[in-house]
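Removed from the display is one protein chain of the complex; every other protein chain stays in position.
Going by the order they are written in, the chains are A and B; count residues from 1 in each one.
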Amino acid sequence: MFGLNPKDARLLIIVAIMVVAAPVLLNPFPEGSNLAQFNAGYPDLMQRFVIFGIFAIGFNILFGLTGYLSFGHAAFLGIGSYAAIWMMKLLTMNIIPGIIVSVIVAGVFSLAVGWISLRRSGIYFSILTLAFAQMCYSLAYSVLTPITGGETGLQPKVNDPRILDAATNDGVVPKTNLFGLEMTSSTEIVMGGWVFTLNAGYYVAALVMLISFYISIRIFRSPFGVMLRAVKSNQQRMNYTGLNPKPYTLAAFVISGMYAGLAGGLMVAMDTQAGADRMFWTASGEVVLMTILGGVGTLIGPVLGAGAIKYMENILSKINKDILHQWFALLPDGLEDVIVALIYPFVGKGWHLTLGLLFMLVVIFLPGGLVEGGQRIAALFKRKRKPEDARSGKSTEPAE
Amino acid sequence: MEAIILQVLNGLDKGSAYALIALGLTLIFGTLGVVNFAHGALFMIGAFCAVTLSRILTLSHTIIDETRTDFLGNPLKVDVPYVYGWFGESAGAAIIDWAVPLSILFAIPVMITLGVVMERGLIKHFYKRPHADQILVTFGLAIVLQEVIKYFYGANPIPTPAPDAFRGSFDFGAMLGFDPNIIIYPYWRIIYFVFAAIIIGGVFAFLQFTTFGMVVRAGMADRETVQLLGINIDRRFTLMFGLAAAVAGLAGVMYTPINSPNYHMGMDFLVLSFVVVVVGGMGSLPGAVLAGFVLGILESFASMREVLEVLPGINQIIIYLVAIIILLTRPRGLMGRKGVMED
Partner (left out) sequence: MSKTTLTRRGVLSRGAVAGAGLAVPTIFTGSSVAGFTNEPTGGAVTLGFNVPQTGPYADEGADELRAFELAVEHLNGGGDGGMMSTFSSNALEGTGILGKKVEYVTGDTQTKSDAARASARSMIEKDGAVMISGGSSSGVAVAVQALCQEAGVIFMAGLTHSNDTTGKDKKANGFRHFFNSYMSGAALAPILGANYGNDRKAYHLTADYNWGYTTEEAVRTSTEAIGWETVAAVKTPLTQTDFSSYIAPVLQSGADVLVLNHYGGNMVNSLTNAVQFGLRDKIVNGKQFEIVVPLYSRLMAKGAGANVKGIFGSTNWHWSLTDAGSQAFVKSFGTKYGFPPSQAAHTCYVQTLLYADAVARAGSFNPCAVAEALEGFEFDGMGNGPTLYRAEDHQCFKDVLVVKGKENPTSEFDLLEIVEVTPAAQVTYDASIFGGDLGSCNPGA
């Protein structure tokens, strides 16, 4: 199906179903219950899940296949964002031109950066990409302020030209839209205590993510993908067989740069703000962490990793002392205080600590990331089921 | 002319901090082959050794001063350090004043222990793993160390001044025959430079002239052969990790009077020190030191008003620009050895 082998097709379909049902799946707890704190099914976070998913999928095409560890991918994301927001300020609040231009601009930039950086490999390549990204960040924050807005970034303003849009004179900035469908519009479904928000922007971003995911599967399975893997396993051997690895690596770099640009453009489409912060080296580090956390070189891993990190950033950081006390209110006072005191350093303002511990645990015990964790659990169940099967199915057979 | 002399001084001073951190990083990479993203955190912990010692020295008991009131109008509580009681007020005050230099003695055992524990407990399991895994686990460790420090000391910088004797600055210009007050440099920064030079010299001498150092160098060159000779190279490498941690820690201790330490100061230095190491050549100790000073001096020159007028923003990017140029023109960095991380 779609030119995929059955296994990949199944994966794509499962991902598609999960993505479509995300507003329901991510809201497992009824509103008003204490556990509603853990619900992640609101538009902003769901949009971030898929957008950072795209970013990580793209990064994985470079890092997972060729083994080149770029530490500057956030720069392409940032450049894509700036391109998209300028399209919105100058042309139209329709997201299509912005997204297309952001992919193209990021592609051109990554071609230039990649062409230079790919002269080297290993840690030298990482430092070169890091250097480019840090230069972009520093300049965007300071001397390029007229173009980038510097510290305050760029937002659409009431008096922007927007030459393709009809003029508005009610003093309200129009919302980003897809031919009139506003990205912020949502439909709510109330079912008993549960509320599910179906948001237009999320589904647009999700559709783009599914397409990106599909393309990434095709790349993984194509002869081109095999070439990239050859780059990773043994460049020398590739050279000896008369193949030049450079064009393949550069192509992978540009593709992943365009993915980053796409993510940047989408980010602006969903939340109209572009700033230099998202180009800082820690942002580049974040996508590395997402990919490794999820599982390098696996298809679905990066998406899972992106989800895990964004979930912690947005959900854990919002748990404050009051909420903890609410949860454990039923316990006797002394015990309640002890439990709250034990948990509190890891949530709220301590969420970085949890993040750091998680990285360490995953790398130490699950080198293949969350995907490996899933496989191990699956294997555990399979092993368990087998003896059961043996007992129930073969109980009539005589023992040896 | 004066400006140039000043910026060279600045560069040497900045460079000595870079060089010390890069030296430790290179020691770890050269001996163990591990890319240690927690090295910045070790620098930070060194700085907090100084903070901790001055906290310990100023441990106080509270007496209530009825003659004065606090901001709520209650009688003022005055903290009197215990050392005042033990050594008398003037000697006690002198001890507190000298907290930072004293911290050196305190930091060395702490940092070596921390380094050894880190290596035995964590890093050792990562020798055979890819660099990406090493980066992730040490990065995770750096975050954890950082957050633990933040939990106890807060996020704000904590002032840890140098002893009074080293306040103020030295007038180089007057010595060289320029007008007074033109080329001045703070005493403590001069001390930092001298201190860095001593540490760097010490590490080199240790590796060059002791048997232990010789074995370690042999191990760096060919680990297997050294092991086949019946030498327990692992234990020596563990100690080298402890030594590297101590170097980073001392760099941190001595840095506290220059800038008040805060919990994320390690991260601020991390990227920079990696750039320094790579520019110097992965695994090359002299390269790391040389690159530290070169980048320090270039950074200082880039921050001159006259330069900024011609090239606005150059101070923001100079380090990275230099790194890119060097990496593209000198494949092994300034002094990289052939065959080490070379491709």
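Note that in this section a contact is a pair of C-beta atoms (placed from the backbone, for glycine too) under 8 Å apart; a residue touches a chain by one contact, two chains touch by 3 or more.
These numbers were taken from a predicted model, which means no experiment stands behind them.
Q: Thinking of the whole complex, not just what is shown, which of A:Val15, A:Leu69, A:Leu91 or A:Val195 touches the missing chain?
A: Considering the complete complex, A:Val195 is the one touching the chain left out.
Q: Given that one chain is not shown, which residue among A:Leu4, A:Val20 or A:Ala36 touches it?
A: Counting the whole complex, the residue in contact with the absent chain is A:Ala36.
Q: From the list B:Leu9, B:Ala107, B:Met254 or B:Val278, pick the residue that touches the absent chain.
A: Final answer for the missing-chain contact: B:Leu9.
Q: What residues on chain B make contact with the chain left out of this view?
A: 2-3, 6-7, 9-11, 13-14, 17, 68, 70-72, 76, 150, 154-159, 161, 167-169, 181-182, 184-186, 188-189, 257-260, 262, 264-265, 268-269, 299-300, 303-305, 308, 312-313, 315-316
Q: Touching the missing chain, which residues of chain A?
A: With respect to the unshown chain, the touching residues of chain A are 31-32, 36, 39, 42-45, 48, 138, 141-143, 145, 149-153, 155, 157-159, 170-173, 175, 182, 184-190, 192-193, 195, 197, 271-273, 275, 277-278, 313-314, 317-318, 320, 348-349, 351-352.
By our rule, only the chains that are shown with their structure count from here on.
Q: How big is the gap, in whole Å, between where the Cα atoms of chain A centre and where those of chain B centre?
A: 35
Q: Under the stated contact criterion, what part of chain A meets chain B in this complex?
A: 63, 69, 116, 119-124, 127-128, 130-132, 134-135, 138-139, 142-143, 235, 281, 285, 288-289, 292, 296, 345, 350, 352-353, 355-360, 363-364, 367
Q: Spell out the part of chain B that touches chain A in their complex, as residue ranges.
A: Those residues of chain B that touch chain A are 35, 122, 125, 129, 131-133, 135-137, 139-144, 146-148, 151, 271, 274-275, 278, 282, 312-313, 316-317, 320-321, 323-324, 327-328, 331, 341, 343.
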